[in-house]
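With one protein chain held back, the other chains of the complex are shown just where they sit.
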Amino acid sequence: MAVELLERVGELLGDAVIDSHARLGDATVLVDAGRIQEVLGALRDSDLRFNVLMDLTAVDYLGRNPRFEVVYHLASVDTEPHGTDPARLPHRLRVKAGVLEDPCEIGSATSLYVSADWMEREVWDLYGIVFKGHPDLKRILLYEQFEGHPLRKDYPKERRQPLIGPLN
Amino acid sequence: MPGKVVRVRRRERLGWAERLYLPMIFVGLGVTARVFFRNLWGYIIGKKKTFVVQYPEERLDYADAFRGHPVLVALEDGKPKCVACGLCEFACPTDCITIIPGETHDPIERIPEVFDIDMSRCMFCGLCEEACPEEAIVMSRDVELATYERGPMLFHMKDLLRDEDTLGRRIGFIRQDYDR
Partner (left out) sequence: MVTAKKLEPGGKSDLHTDHQILNMGPSHPATHGTVKIVLEIDGEQIVDMEVMVGYLHRGFEKECESGTWYQAIPYTDRLNYNSAILANLSFCMAVEKLLEIELPHRCLWVRTLAGELSRMGDHLTRLGAACLELGAMTPFLYGIEARELVWDLQEMLCGARVTANYIRIGGLQRQVPEGFEDRMAQSLMRIEQLLVDFDKLVTANRIFVDRFRRTGMIPAQRLIEYGVTGPLLRAAGIPLDLRKAEPYLVYDQLDFDVPVGTIGDNYDRFLVCQEELAQSIRIIRQCLPVLRKTRGEPVDVDDPKIRWPAKDRVFGRMEELIQQFKGVTEGVKVPAGEAYSAIESANGELGFYIVSDGTGKPYKVRCRAPSFMNVAPLREMMLGGMLADIVPTFDMINMIGGECDR
């Protein structure tokens, strides 16, 4: 099923797709980061109807180029009523886009999915990836005075923040 | 198995009794009064019916599986059963166990010289007990650890050692699962 979905996605997105696989039944496409808004828009508005952005996160592959990978988990929820049958969730798709260390930025999906708002703020907060076009990109889980982005692999777990002060 | 979708029944229009408010108050009072008299009757005949327990005077018996803070099993001579292999130290997610091994006169056995558990970090997950290959660290049934300072939360070996008999219930329980 995931393979068929990938074929349809490949047709739809054309040369924006760099790589794709369907390992473990999770359909995954790696796309061109510069065209992420176009890709997500096409996926949302096509007949595949990926209407929910379930999850948005990033992974730091330190030492690899591009260093970061922003991961979108899209789902297509069938909102039409089917009598007394529960709603279906016909397919899910994972979209990945590589982000360089410098410039560490990617287009924002907030104009397409409202749910991207908070999740992009979270990724900015924890990874320091800038989402261009986000209306209010500020820290969400941490506080404004926090230095650095803690989920980056080069951020040591034991590092103490200036507001916390030294170990007593 | 195909399940169906059921629509929950909303009270879009309340009945007259509900709109008047007072009758439904009496229905509610009926429920609470029934419970009150049941509890009162239990009190009179001396068979407790209330659900509430007057802790700490009254205590409930915890289940057999209950995990309190980890303790060390002592042998009959008061020495720990532990051989300082350090598996619990590895298994502990919060790194709250510190072991410094020492030699004994016996050429093959080792013994922990220092065995500290920082109870302020321990989260009672029980992974140390699961990892232990010697049945030397088990979860006790004690949970009351509150102190005014952090210092006493660092438990040393002498605070942790317990006789095997006092831990009998727990050891008996975990042995049930040994042949899983």
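Each chain carries a letter (A and B) given by its place in the written order, and its residues are counted from 1.
Criterion: a contact is a pair of C-beta atoms (placed from the backbone, for glycine too) under 8 Å apart; a residue touches a chain by one contact, two chains touch by 3 or more.
Only a predicted model underlies this, so the values are computations on that prediction, with no experimental measurement involved.
Peer 1: Which listed residue, A:Asp26, A:Asp45, A:Glu101 or A:Glu147, touches the chain dropped from view?
Peer 2: A:Asp26
Peer 1: In the complete complex, which positions of subunit B touch the hidden chain?
Peer 2: 1, 3-11, 14, 18-19, 21, 24-25, 27-28, 30-32, 35, 51, 62-67, 85, 87, 90-93, 123-127, 130-131, 133, 135, 139, 174-180
Peer 1: Tell me, which residues in subunit A touch the chain that this view leaves out?
Peer 2: Residues 23-24, 26, 28, 51-55, 57, 59-60, 71, 73, 77, 79, 85-89, 92, 94, 113-115, 117-119, 122, 126, 139-143, 150-151, 155, 157 of subunit A touch the chain absent from view.
The rule is simple: only the chains that are shown with their structure count from here on.
Peer 1: In the complex, go through subunit B and note every residue touching subunit A.
Peer 2: The touching residues are 2-6.
Peer 1: Per the contact definition, I'd like the list of subunit A residues that touch subunit B in the complex.
Peer 2: 84-86
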